[in-house]
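Notes follow the structure.
Note that one protein chain of the assembly has been removed; the remaining protein chains are unaltered in position.
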Amino acid sequence: MMPGFVLFLISSLTLATVYALVALALNFEAGVDGLWDLGVVSFFAAGAYAYAILTVGPPDQMQVYRLGFGLPLWIGVIGAAGAGTLVAYLIGRASLHLKHVYYLITTFAFAEVIREVLTNERWLTNGTAGMYRMAQPFKSSFETNLYPLVLLLVMVAILVVVFIALNRVTKRPFGRALNALRENEDLAATAGMAPYRYHLRSAMIAGAVAGIAGACYVWFNTVIVPQQFTSSITFVAWTVIVVGGLGNNRGAVLGAFLLILTEDVLRLFDLSSTVAVRVASARVAVIGLILMAVLRWRPRGVLPEKRPRFSRSEALVPAEAPAQGLQQVGSGE
Amino acid sequence: MLETREVSKHFGGVKAVNGVSLMVEEYAIVGLIGPNGAGKTTLFSVISGALSLTSGRVSFEGADISGHRPWEIAEKGVVRTFQTPRGFPRMSVLENMLVFASERTTGFWKNLLAGGRLSAEERRNISRADEILSSVGLLDRRNVLVEELSAGELKLLEFARPLMAKPKMLLLDEPAAGVNPALLEHVVTYITQLRNNGLTFFIVDHNLGFIMDICDHLYVMADGELICSGAPDAVACDPNVIESYIGTKTETTV
Partner (left out) sequence: MENFVFGIVTGSIILLGAVGFSMTLNSDHFVNVAHGQMLLLGAYLALYFSKLTGNFALGAIISVIMTGALGMLFYAAVYRPIKTKGPLILLFTSVGLSYFIWGIVGAVSGSQTQAYEIPAVRAIRVFGTPLITSYELTIILVAVIFAVSLHLFFAKTRQGKLIRAVADNHDLARIRGINPLRRALYVWFIASGMAAMSGIFLGMISSIDLELGWKQILIILSATVLGGLGSTYGVMFAAILIGLSMELGILILPSHYRSAIAFAIIIIVLLVRPEGLKSVVPALRGRPVESDMESL
C-alpha cells in the first residue's frame, strides 16, 4: 500500500502529463506556427469523447446514450487522435481565413458551441450525468494499489514519444516553414508557401496530439462529463506555454509541471472542505499573478525559444565582399 | 518575359496604379522610378500576387498569371522583395535563407520519419546559403537573429534571401535605400554578375545614380500612370522626369 501523499503526488504528476500534452499541441500551432487558437479544448474534448464512445460498453439502466462500441482500447486512442484531427480540420477549414483577433474569437466560439452540444445531446454523451467505468490501459495486469503508478508511466511514455516527434518536426524544414509563417506571412508566401495549407496542417497536428491528450484525460478521471471541457482548459494551456516560453517545446512541458505543482502544493495540507474551496480560488489568483509577472518581466517565458545554430559547411573561400564596409545606415525611408 | 497590360489597382477612390502596360525582357535589368506615392510598390504587389488587380492582365513567360496567388507566382520563378525589410525577425540569418531554399522537403511525415541530424538536402542548402551570404558579406552574421541586424545588413539580406529560391526574375523594391556608397558599388557588380548568369531584374529605386548605372531600360511612373520610358540616358533628359522629381526626391538623387 502506498502512503497517501505518494498517491497524491502520482495523481498530480499524471494530470501534469495530460496538461503537458495539451500544451505541446497548442505550442505547435500557436508557438511554432502563429495561430491564435482560443479553442484547443475543442480538439481535447473531441478526443476524449471519441475515446469514451468507442471503448465504453452499452449503457446501463441509468444511462441514455445510444452508442458505446466496447472496442479495444488502442482503437479508442487512434479514434481519439483521429477525432481531434477531424475537428481541427473542420474548424480550420471554416476559420483559417481569419486572422488574429477574428480567428481567436471564432475558435473560442466554436469551443463553446461544441461544449453545449456535448452537454445537450444526451443520446451521444449521456449529458451532464456523464459516462463512467472507462477502460484504462493494462488495468487487469496489475494490482489495484500499484495501478496509479503504472498509469503514470504509460502516460509519461506517451508524452516522451509525442515530445520527441514534435520537437523533431519543429527543428526540420516543416517547423521552420511554420516559424517563417508566424514571423512574416507575406514574406513566407514569396518563398512559395501557401500559408493556409501550412496552417491547416499545423492545426491538424495539434488536433491529433490534443485528441490523444483527451484519451489520457479519460484514463485519469475514469469518468467523462462535459463540465470537464470548459474553455478554462484552453486558458490553462495558454498560460502554460506563455509561462514556459512560446515556441519552445521544452518550455511547454516545464510550464505544465510548474503549473500543476503550484496548484497542488497547497492541497497537501488537510483542509476542511469550505476552506478548501476558498483556497482553491486563491490558488487561481496566484496563478494569475504569476502569469502577469512573467509577461511583464520575462515576456518570452521561462525558457525562451532558441534558434538552432548550424556550423559552417565547408572551408569557404574567404569572403571577397567588403564585410567591414558595412555601416549602420538609416533605412533611408 | 514579364508583361503587364493595362494593369490597374484602385483602393476605393485612389487610383494607385492606373492602366500600366510595360514589358521586361529576359536577361534585362529594367528600372522603375517615380516620386513617392507613384504606385511603384503597388505595381510590384499586383505583379507578385500580394494584391488582386482591379483590371488588366499580367503574364509571365507567355502565361497569364493575373489573379494567381503569391506562392504560385513565386513557384513560377518571380520573387519580389519588400520596401521595408523585416525578414523573419526571430529567426537566424541562415534560417532566413533556408526558408527560401528551392529544394526543401517540408512534408510533415517525411520530416518526422527521416533519420539523422541533418539531411543531405539540408547540408546542400546550408552550403549554398553560406556561399550567397559570403558574397554579400553576411557570412559572419549567419547565426545572428535577424531582429539584431543593422538596417544596412537587413537590406543586404533582403537581396540575398530570394537568391536561395533560384528565381528567374527578381523584383527588387528599393534595394539601394540605406546602403552606403561603398557597398552599393558591390551590389551593382553583383547584380550585373547575376544577370550575366541568367537572372532578370526589375528594380524600383529612388537613387537615380544607381538606377542609371545599372539599368538597360527605364520606366517612369507618376500618379499611378506610366509617363515615359526608354534607355536610361534618354529618359533622364525628359522634362517630365525632371519635373516629377523636382522638390520631391532631389536629396536622394545622386
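Worth pointing out:
Which chain is which? They are A and B, in the order written, and residues in each are numbered from 1.
Definition applied: contacts are C-beta pairs under 8 Å (C-beta built on N, C-alpha and C of every residue); 3 or more make two chains touch, one makes a residue touch a chain.
Quick caveat: nothing in here was measured; it's all calculated off a predicted structure.
Within the set A:94, A:164 or A:223, the residue that contacts the chain not displayed is A:94. Set against the missing chain, the residues A:189, A:210, A:224 or A:254 yield one that touches it, A:189.
Hidden from this view is one chain, which touches chain A at 36, 94-95, 97-102, 104-106, 108-110, 112-113, 116-117, 119-120, 185-186, 189, 195-196, 230-232, 235, 238-239, 242, 274, 277-292, 295-296, 299.
Following the convention adopted for this analysis, only the chains that are shown with their structure count from here on.
For the pair chain A and chain B, the distance between C-alpha centroids works out to 40 Å.
Considering their complex, residues 48, 50, 69-71, 74-75, 79-80, 82-92, 94-95, 98-101, 104-108, 111-112, 114, 118, 122-123, 126-127, 130-131, 134-140, 142-143, 145, 150-156, 162, 165, 174, 177-180, 182-183, 186, 252 of chain B touch chain A. Residue ranges of chain A in contact with chain B, taken from their complex: 165, 168-169, 172-177, 179-180, 183-184, 186-195, 198, 201, 205, 305, 307-310, 312-314, 316-317, 319-323, 325-333.
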